[in-house]
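Every protein chain except one is present and positioned as in the full complex.
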Amino acid sequence: MKEERLMPPQVMTLTACGILGIDILIVQRDMVGVAGQDAWISLILGGMTAMILGSVCYYLAHLYPEMDLPQILLHIFGDFFGRIILLPFIVYDVLYLGMSLRIFAQALKMFLLSATPMLPIVVLILLAAGYAVCKGVFAIGGIMDIIFPLCAVTILGILLMPMNQIHLSNLKPILYKNTGNVVKGILTGYQQFTGYGTIAYFYCYTQKTKGTFKWYLAGLGIPIFLYIALTLITIMVFGPTDIGYLTYPTLTLAKSIEIPGTFLERAESFAAILWINIVFVSVALLLFRTKRNFLELLHMKTKHQNYVIWGIALLLIGIALFIRSGTEAISFFSKIKKSSRIFGLLIFPFITAMGYIKKRRETRA
Amino acid sequence: MVKLLKRRLEKKDRKKDKKFGIKGDTDHLKPFRLSEIVEDNITRLKNSMNNTFDIKSREFQIGGTKYQAAILYIADLVNEEMIMSHLLKPLILQSTAVIDSDTEVNFQSVKDSMLSIGSVQEAETFDEIVLAVMSGDTFLCIQGYAKGLIVNTRELNGKPFAVPTVEPSVKGPQEAFVETLKINLGLIRKRIRDPNLMLEEYKIGRRSKSESVLVYIKGIADPDIVEDLRKRLSSVDLDMGQSAFQIGTLVTDRPDSIFPQVQITERPDKLVVSLSEGRVAVLTDGSPNAILVPVTLPILMQSPDDYCESWLVSSLIRISRYVGLFLSSLFPAIYIAITSYNPGMLPTRLVLSIASTRTGVPFSAFIEALLMEAVLELLQEASIRLPKAVGQTVSIVGGLVIGQSAVQAGIVSPIMVIVISVTAVTSFAIPDYSLGLASRILRVPFMILATTLGSFGIAIGMLLLLTYLSSLKNFGIRYLSPITPYRFQDWKDTVIRAPFKDLKKRPEFLNPEDTERSHSRKKEKEIS
Partner (left out) sequence: MRHSLKRSSLLLFLIGALLLTGCWDQKDIDTRGYVLGLAIDSYPPDPQSSESTGPNQASPQEEEKLEKMQLHTGEPGYAMTIQLPILANADMPEGPGIQSAEGSQSWEITQIGNSFFSINREMASRTGLSLYYEHLQVLILSEEVARKGLINILDMFMREPEMRRGIKVLICPGEAKSILDVVPRIDKYSSVYLSGIFDNSSRNSRMVYHTNMGDVICALHDGHDFVLAKVISTKDENKASGGAVFHNGRMAGWATEMEVEAINLIRNTYEGGVITVDTPKGEEGRVAMEITNEKAEITPIVNGDQVSFRIDIKVEGDYSEDINLHTHEKLSEPFLKSLEAEYEKEIQDLCTETIESMQEKFKADVFQFDRILQAGEPAYWERMGSDWNSIYPDVGVTVHADVHIILTGI
């Protein structure tokens, strides 16, 4: 039997799914909080930054085509320093994942299941994600292939439906005495797309063709475009001040859509499915990354991976339910993101540079 | 302008050339001619037909002479009685009568006066002979002549066959497999006159020793799949190998999956089309079904009728089938989730009318649905068991008594009756019976998820199901291919069915060796 490989289009779906995340519910509030009505400009610039960083990341994976990120780190920096560099990745991923789950459960409680406790919600979504990770990278690829177009179409729907409610004047004045904030917003903006690093984990499984990089860029571009469009439309519908009052602007946007005369009059049913799916894919991919990181960190064999997965899952349940207050959870989430901002910006160029030097030495030797 | 027209015409001409230049499957045999030695001829012919086990030859001496002769035919296609009484008998036993009357026994006299069969033709090149043998004629050659005779021994009336009952179709052929292996092979041979059609025989069952035949087309089917299946078939350890399904479960990786891991079909036309796409079949003596591997979900959603209508029509029908699959397992769950968790999604008037028809129903929506679902399953089971004569009773009792009276008695709400009826109808839109069963089994778990966690529960259930489906693999092929991994080329015949002119390539995900359906130029093969 031939060895199974991920097809180039799957690079697109996996990358895109890695970028989509729980942030899609709150991206507008985050961005408007920094840059006001010009948030979308920051987001465009942030998106471009993410594209550049993503390309750097792709180059790193390309340098060592048969290794994933933890292996590359151990290879470049040696067993000890490699593990030290791996640690912040693990801490960030686990905390981010735990808090995403928490925010997801909170949003779900608020809009769908008000009396259901958070524990079963978190447990079930982790169960589904853990099951997917157990089934391996190709099964994950298959799931993403199906979920990604569904998500993209639903987001497009949510974007196009409220077109009759938009006020262009909400965007004005453009860049009036706000350039500083817009520039500051780039940092917040690029961080909405941190999923570009996922490529370093599954590039070793892909079929390498000339088109792979193009598919990867498409995988970065589509979610970036969707986020920007979502932010633009939300600002145009609600105005920057009102967004500040909304905990989950995307859900409110979906709730404002009504399609009279159809069987399901309100579009948030689709939004609900959308955001459950998005959280699932991002949790599954992050769990996959964390599993790989842990395996390399502890030098474990792949056949023990199931223990690692379910162990991480238990840890995540603890993290997700640790904080009791909802607002605290959200502010903790943005604190995590804020504190890792500079690290995230520099780490990949650094690793890539080191990897490049190492590779050159190797080829010379 | 004139130039343009000229170029256009030239292009057209070239196209025409291409059209006429298509080489048939037997054309590569054209340069080969018969020799004067009988054994040589027979072995070479057998080799060019890949030595499948149903090619029979008989070498003999023409009665009373020293002339060596041999006949060659395919057992599944010919009328063997006819060969015996009109070919062998006159040649072996009654030839003395001819010899007595001074005529010399030679090729011409055999042809003219010894064969009591209507159509006899001379042939010299392999391509005619192979084609004729593949069509059910018998080939006769005589020592010393570099030519032979093609004798028409085709089964004229056609052999007995059944009418498809499990997979009926509107416009497709109305032929189905029967319990006899030989007839079934004939039904396949009749449709493919390709010498590359391979038949390999296996004896399965320690006691029953029933014959199973592996069927595939050499040069199309992925050799890895064929090799894999060979290994699995020869290692089958079974007391009695009888039903095709039994063998099917033994050759798959995931026999306990509720989703069919082998496709079971009773239609020779479906089987033949699948072979030409690069799939592999196994037929078993005593079973009117053939199993087809590898199988994927989109393949199970195809029906032979798709290829009998305009592509727009078939595409729409196919999409509606997918909708049917979705609704058949999810509709009651969606109803429960929306009415008992999110009635806000429905239009106000609809909510009020559903709610008002439900006032007075003592059960929760879940119990109500479970009740109706149980009744539905029982009705379906009963209608299979009941003799045809009393079949009407079930529909009357089911439709009128249970449906209407239950509503009037206030046990279920009328909307629930509609929901369950829609579900019942949709499950029959799925072309594969086993897949329909799978979708029925999934209904109750989804209902439980819906009643405990609403639409979140359904979403979780869907995600688990999706994970399971995309982790399933048989014979190295993912169960959801070609939908995922994306193979844009194959999407033309997946959820939609593109026009035939766009379907020139065989499905890529089955790894066929020869990817082109038409316009292909085969390499000339050496025949040893």
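Brief remarks on what is shown
The chains carry the letters A and B, assigned in the order they are written, with residues numbered from 1 in each.
We adopt the following convention: a residue touches a chain if its C-beta (ideal position, glycine included) is under 8 Å from a C-beta of that chain, and two chains touch if they have at least 3 such contacts.
In this text the structure is predicted, and so the values were computed from the model without any measurement.
Considering the entire complex, the omitted chain makes contact with A, B.
Only one of the listed residues, A:F111, A:F138, A:Y190 or A:Y227, touches the absent chain: A:F111. Among A:R5, A:H62, A:H75 or A:K255, only A:K255 touches the chain left out of the display.
When the missing chain is restored to the complex, the residue among B:V251, B:M301 or B:L453 that touches it is B:L453.
Only one of the listed residues, B:S116, B:S234 or B:S364, touches the absent chain: B:S364. Seen across the whole complex, the unshown chain contacts subunit A at 110-117, 120, 123-124, 127, 169-173, 176-177, 238-239, 241-242, 245, 252, 255-256, 258, 266. Interface residues of subunit B facing the missing partner chain: 256, 339-344, 348-349, 351-356, 358-361, 364-366, 448-449, 451-454, 457.
Note that in this section only the chains that are shown with their structure count from here on.
Annotation: 44 Å between the Cα-based centres of subunit A and subunit B. Across the interface of their complex, subunit B is touched by residues 1-2, 4, 6-7, 9-10, 13, 108, 112-113, 116, 120-121, 124-125, 127-128, 131-132, 135-136, 138-139, 141-143, 145-147, 260-266, 268-269, 272-273, 276-277, 280 of subunit A. On the side of subunit B, the complex with subunit A involves touching residues 224, 228, 338, 341-342, 344-348, 350, 453-457, 459-460, 463-464, 466-467, 469-471, 476, 478, 480, 483-488, 511.
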